[in-house]
Structures are given as structure tokens and as C-alpha cells.
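Omission of a single protein chain aside, the complex is shown with its protein chains in their original locations.
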Amino acid sequence: MTKQEALYHFVLRLGDDSLILGQRLSELCGHGPILEEDIALTNISLDLIGQATLFLEYAGSIGSKEKSNDELAFLRLEKEYVNVLLVEQPNGHFGDTIMRQFLFDAFRKPLFEALQFSTDKQLASLCEKALKETKYHLRHSSEWVIRLGDGTEESHSKIQESLNILYRYAHELFYSDETDTVLRQEGVIPKMDEVKKEWEATVTAVLEEARISLPENNWKFDGGRLGRHSEHMGYLLADLQYMQRTYPNMEW
Amino acid sequence: MSIKTKTDWPLWEVFIRSKQGLNHKHVGSLRAADATMAIENARDVYTRRSEGISIWVVPSNLISASDPHDEASLFEPAQSKVYRHPTFYDVPDGISHM
Partner (left out) sequence: MILFGTQVKENIVDVYLFLEGAVYIYICKAKLYYMKKLDIKALQDNFQGKIDRDIKIEPNDWMPDDYRTTLIRQISQHAHSEVVGMLPEGNWITRAPNLRRKAVLLAKVQDEAGHGLYLYCAAETLGADREATIDDLHSGKAKYSSIFNYPTLSWADMGAIGWLVDGAAIMNQVPLCRCSYGPYARAMIRVCKEESFHQRQGFEIMTTLSKGTKEQKEMAQDALNRFWWPSLMMFGPSDADSKHTEQSMKWKIKRHTNDELRQQFVDVTVPQSKILGLTIPDKDLKWNESKQGYDFGSINWDEFWQVVGGNGPCNKERVDARRKAKEEGKWVVEAAMAFADKRNTKKSA
């Protein structure tokens, strides 16, 4: 695998994670528990869609065939999306939404912190921008995990259950293969061990303050990075791709 | 009208400094459970178009306000002290920087 190919795959992963999670959060617009939180979640969705726009634009410019970010976002087959399974999980209730967000944000912060020093200037600059947003997202989701964990009995048991279900998808965040090996050798991306260490520290600290504990079931799901998605992905893409598939080759 | 339960988030007043050098200005209010949330909500609600660099939030019930009926006794005395204004004084022509 060449450096160019590896970079393309890596940036596509960043773009797809942001795209699919942004899409999930956008479903919540108008349905949040209270108006202020509706605005907050939509804000995060907007940040993620913005990141997806830039990452996919970059990926599209370095792929084997030049493609626009819209072509990548709306016209791939399901097995060509390389987001982790975590981000395509349904919104569920507010606790599920927050826990999914938290596990993801706690991963993205150290990842972007490392990537802003990538030898690939374009990638570094995109990640530096995304880092500012991610710090805010992590603040928001951590605080909510703590509020729900240490709130009422009902919120405590709900957020604990959310963790029990979603923790099984967290492992995939640290998936690495030839793409990562090649880029690591070139100094483009950091060693994932450091990122994972910081993720573990953040998660431990927040869960402790939230008085919730890691589940005993430590089964690990993966497959997303290789295009093998959950059943949810088909429906999500049916919505996402609807206009482009029904009215092909038109300007919007 | 519903009974106000303890679970309703309290009201906070929001003040924003839009630029270095300016005062904080009252922009409105919002609901939040605690101060941290109030500041983050204020940032999301009132600075979506880069209108702020500093946010203050205060629980609405902690604000003391003058009574509009006291307007006369509270503010009138200042109106009659015209000598506080520089325009009250004559300065001869030719004097600059004053």
C-alpha cells in the first residue's frame, strides 16, 4: 500500500466517523429533552457535518479517482463506508446519545491533539481546527455523563445500561491495520497506544465521578472499518442518500 | 397552569462582552440546572454568530433591581447637578486639549 492510498483510507475514516455521527445527531433536531439541549446537540451535529465536509473533500482529492465530498458522502455503497460501528448506533434515549458521544469524544480529543503535528500539513491543519470543537464536545458529554450518573436513581440506572450496551463498540475506535502501519512509518499519524491510554484515563475518571462502572461483558464488536456494518446502517443510508439516488446528476 | 415542580431548571440572566474593551451587555435569559450548564447554554444560544468573548450568567432571583416607582427620587437628583457635565463650563477660544 502506498502512502497516498493509506492517507486516503485514513482520512476517509475520519470523514465517515464525523459524517455518520453528525447524521445521527441531526435526527434529534426538534426532539431534545429541553430547548437549550436541542440547541447544544444541533451545534455538535453542525460541527461534525462541517468536519465531514472538509475531511471528505481532502480524501476526495487524494483518492485514486478524484471525487467531490458530496460524491463520497452520498454515492458510495454501504460496504464502502468505513466509520466505526459506534457512530451508527441509534440515538435511543438521551443517555444512549450522550454515552455514545462521550466514548467517541474521549477518543477524538487525544487523536486530534496528536494529528495536529502530522507531517501531512493539510491533515494537521484540519485536525487542529477539529480539535477546538472536539474539546467542547468532550466537555459537554463528560458533564452530562456525570450529571446522569450522579443524578437520580432512574438516570443512574439508565446511563449505566447505556454504557453496558455501547462499551462493546468502544474497542473498535483503536482498530488499526496496514493503513495505520504505513502512515505511522511516515510520521503522518501517532502511535495509537498513547491515544488509547489517554482515552482510558478520561473514561475512568469520568465514570468514577458519575458513579458508574465498566460492564463485565467486555465483548468487542468491530467490522465497521472494513465496511461490515450493523443493520442500522442500511436505513441510515436510505435517508442520507435518498435525494441523490432518486434524482441523480442534478444540482442542488 | 401546571404546578411548578422542583425539577424545573431555574432561570439565569445572560451578559455578554462582545469585544475586548466593551462592557458586558444583558442579552436575555435561559434555563439551566447549574452555572456550568448556564454558561455553555449561553454560548450555544447567544454567540452562534461570534457575538461574544466573555459570558456572565447570574441566577435571575439573585438580581436586585431598583423600583421604577422610585425613579423620581433615585434619578432626579442627578438631573439637577448639571455642573457635572463639561458643557456647563465656558472655556476661552484658543485653549486646546480641554
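Things worth noting here:
A and B are the chain letters, set down in written order, and residue numbers restart from 1 in every chain.
Here is the rule we use: a contact is a pair of C-beta atoms (placed from the backbone, for glycine too) under 8 Å apart; a residue touches a chain by one contact, two chains touch by 3 or more.
The model shown is predicted, which means the values in this text are computed figures rather than measured ones.
Only one of A:148, A:182 or A:203 touches the chain withheld from this view, namely A:148. Within the whole complex, the absent chain has one touching residue among A:108, A:158 or A:229, and that is A:158.
The chain not displayed touches chain B at residues 1-2, 4, 6-9, 11, 27-31, 33-34, 37, 45, 48-49, 65, 67-68. Where chain A meets the omitted chain, the residues involved are 23, 26-27, 29-39, 42-43, 45-46, 49-50, 52-53, 56, 69-70, 73-74, 93-95, 146-148, 150-152, 154-155, 158, 239-240, 242-244, 247, 250-252.
The rule is simple: only the chains that are shown with their structure count from here on.
Spacing of chain A relative to chain B, judged by their CA centroids, is 40 angstrom.
Interface residues of chain B facing chain A in the complex, by the touch rule stated above, are 9, 30-33, 36-37, 40-41, 44-45, 48. Residues of chain A touching chain B in their complex: 34-36, 39-40, 43, 139-140, 143, 147.
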